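All protein chains of the complex are present and in place, except for one that has been dropped.
Coming up: subunit A.
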Amino acid sequence: MTARLSRRGLLGGGVAAAGLAGAGVAGAYAAGGLSGVTGGPDGPTGSGAVAERYPFRGAHQSGIVTPAQDRLHFAAFDVTTDDRDALVALLTTWTAAAERMTAGGPAGPVGPVEGAADLPPDDTGEAIGLPAGGLTLTFGFGPSLFRDADGRDRFGLAERRPASLRDLPPFPGDELVAARSGGDLCVQACAQDPQVAVHAIRNLARAGFGTVAVRWSQLGFGRTSSTTAGQDTPRNLFGFKDGTANVLAEETRAVDDHVWVGADDDPAAGWLAGGSYLVARRIAMNIETWDRQTLAEQEAVVGRSKGTGAPLSGGDEHTPIDFAMPGSDDQPIVARDAHVRVVHPDHHGGARMLRRGYNFVDGTTDLGALDAGLFFLAFVRDPLTDFVPVQRAMSRSDAMMEYLQVTGSALFAVPPGVAEGEQHVGQALFA
């Protein structure tokens, strides 16, 4: 870290204040206390965002129980070398860059305009003057890092592959595109400002040339889940509140039970204790068809009232759903194929996830339809128990599937946080 605590400081003034405020907010978040300090409805440049900063080091990586920011740039990488040392060197470089950027500093040790005039700057510069913006960078390792598609153990890691880290099984209705799926590594960049998130991925990708190449990436523009009690449940592009039953950071017991990998979960992969699994699914929505369904039909498909988010069995958004409540025509009022019923934890042995997805619109298709949907991100303790059965049920019997196609899919093991004194993320894996 250089003397410049904040990119904002480059414009002069406010360095110390921003730094102090940032530390204060970060501390309060760590204690699980503050709510409503995020950029929120004021947008990414709202005053709340200025001081928002999350520590990079800790027991767990940030960007998981961190209050979900508004913007996302997610990138999956293929490792293009077989050189284990080069991979470790990159992770070390990335870790240092991530620590600087999440603190509001530049990607490289020098800075965007501070270096020699006859060299390209080590930071690309588009974040000059922008605050940390609540940036978090979360790193993960895909199954192919441990054994690639040809079965090769390129980095001597195969023995340490977690049992649950393997390609997700095919689900009916998947229309996966290889170029949007998989990856040896991933980086999830979340921030209140899209420019901050894109800056981070751009600079990490740049630092990786020769060692990794971007396999695919995805921008997201509106969080679709709340991860803390203080956040309102946002809406997805179907116009409905989504993820009401999400695991929240305050539910420490649920987070331990459903998000963090336990020390004894997988003897072969002790390095993953305190980490998690990240499921990424690009779910395209048939927006135009959905929009032509009647309000009653849309609500029946979801199982909730569109306005308040209350279940059709009544109450308000957080009222427990009464799946047995009879409705008209001798059918339960929450239909048998309603989304909320099919995916509800009660019907999956209490399986829950910490969802952290984002809306996306990647322009329009060549038929003029909105190329849009939900970039589903979920952190789970074990994908085989917390995700696969739920997805299978959804693919099989959820009325909403009529309006969805999954076009990308990936699974990553997310190592625990970088401890003080450690050189790089995932250090225990390479130890």
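In this section, a residue touches a chain if its C-beta (ideal position, glycine included) is under 8 Å from a C-beta of that chain, and two chains touch if they have at least 3 such contacts; residues count from 1.
Just so we're on the same page, contacts and distances are computed from a predicted model.
As stated in its UniProt record, the chain not included in the shown complex is "Peptidase M75 family protein", which appears among "Peptidase M75 family protein", "Heterodisulfide reductase subunit A", "ABC transporter ATP-binding protein" or "Putative zinc-finger domain-containing protein". Of the listed residues A:Glu99, A:Asp265 or A:Asp337, the one in contact with the hidden chain in the full complex is A:Asp337.
Touch with the chain that is not drawn comes from one residue among A:Pro55, A:Pro109, A:Gly125 or A:Gly173, which is A:Gly173.
Residue A:Pro311 is the one among A:Gly108, A:Pro311, A:Gly408 or A:Gly426 that touches the chain not shown. Within the complete assembly, A:Met401 is the residue of A:Ala191, A:Met401 or A:Val414 that touches the hidden chain. The omitted chain makes contact with subunit A at the following residues, 169-170, 172-175, 286, 288-289, 292-297, 299-301, 305-308, 310-316, 319, 325-329, 333, 337, 366-369, 395-399, 401-402, 404-405.
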